[in-house]
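Encoded as structure tokens, here's the structure I'll be asking about.
Left out: one protein chain. Kept in place: all the others.
On to chain A.
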Amino acid sequence: MSNGHVLTPVATEVLSVRHELRDTATLSLLPPPGGAPFAPGQFSMLYVMGLGEIPISLSGDPAESGLWIHTIRGVGNVSQALVRAIPGDRIGVRGPFGSAWPLDRARGRDVLVVAGGIGLAPLRPLIYRLAAEPEAYGRITVLYGARTPEDILYFHQLQAWKESARFHVRVTVDSGADDWSGNLGPVTHLISPVDFDPASVVVFTCGPEIMMRFVIRLLLGLGVAGERIFLSMERNMKCAVGFCGHCQYGPHFVCKEGPVFGYDQVAHLLAEKER
């Protein structure tokens, strides 16, 4: 954690901005002074002066310790302000917070990554790690679903991973224009036991909660054990250190015990309806 109090944002500079999609941008920030290295799956709290603070997953390569990279989709006041940021702007940052993808559990096994929409961002650091030493794992499959071809995040990066001999990458969209000749259908349709051994595969998934529910149900049906499925949950995180309770999810605080959970930890909660 950075110097100062865990609840006090540290001012940092936006080094560069990459506009990924019409409503989504990736900001490269200087890490806060004394900031700890982050692990794939963790998040930061980003503060826009005078507007507010929101949790955003770290989406860069963990090996690049000199940069903190966040991909943000503008869906509210704070996130839209972040998407509009320009190099040189100063914003507040706290972190890194939360649990990480347990990549050590996957060593020597097939790995299945299933992402949907902006959910690819929290998984990207994990994919960087897989790409850094693919020989440590079995077959690596990355499946990604987006709304339309125009909504495909990290398009060029997905292409690069696709061309890698050790990666099996498939992308699909829910609806496409006439000129789209790629896959069309939900991301669940891409899941095929041909790609992995259900008896030993380790699964990492992130996306809209309903997408993850369908993905997990399908995987369980194929014989994948719940203890080898990990997902990243999103809740209304405020303090990020388990004090305030805004992100309470059953007996868990998502900011502290999550955002990455084992499926078995939250299986009983996934079916709960919001009230």
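In this section, contacts are C-beta pairs under 8 Å (C-beta built on N, C-alpha and C of every residue); 3 or more make two chains touch, one makes a residue touch a chain; residues count from 1.
Keep this in mind: contacts and distances are computed from a predicted model.
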Q) Can you tell which of "Cyclic nucleotide-binding domain-containing protein", "Phosphoribosylformylglycinamidine synthase subunit PurQ", "ABC transporter permease" or "Electron transfer flavoprotein subunit beta" UniProt lists for the chain that's not drawn? A) "Cyclic nucleotide-binding domain-containing protein"
Q) Which residue, A:20, A:110, A:151 or A:257, contacts the hidden chain when the whole complex is considered? A) A:151
Q.
Can you tell me which of A:168, A:189 or A:256 touches the chain that was removed from the display?
A. A:189
Q | Residues of chain A in contact with the chain not shown | A | 23, 52, 54, 73, 75-79, 116-117, 145-147, 151, 172, 174-176, 178, 180-186, 188-189, 192-194, 207-208, 210-211, 214, 236
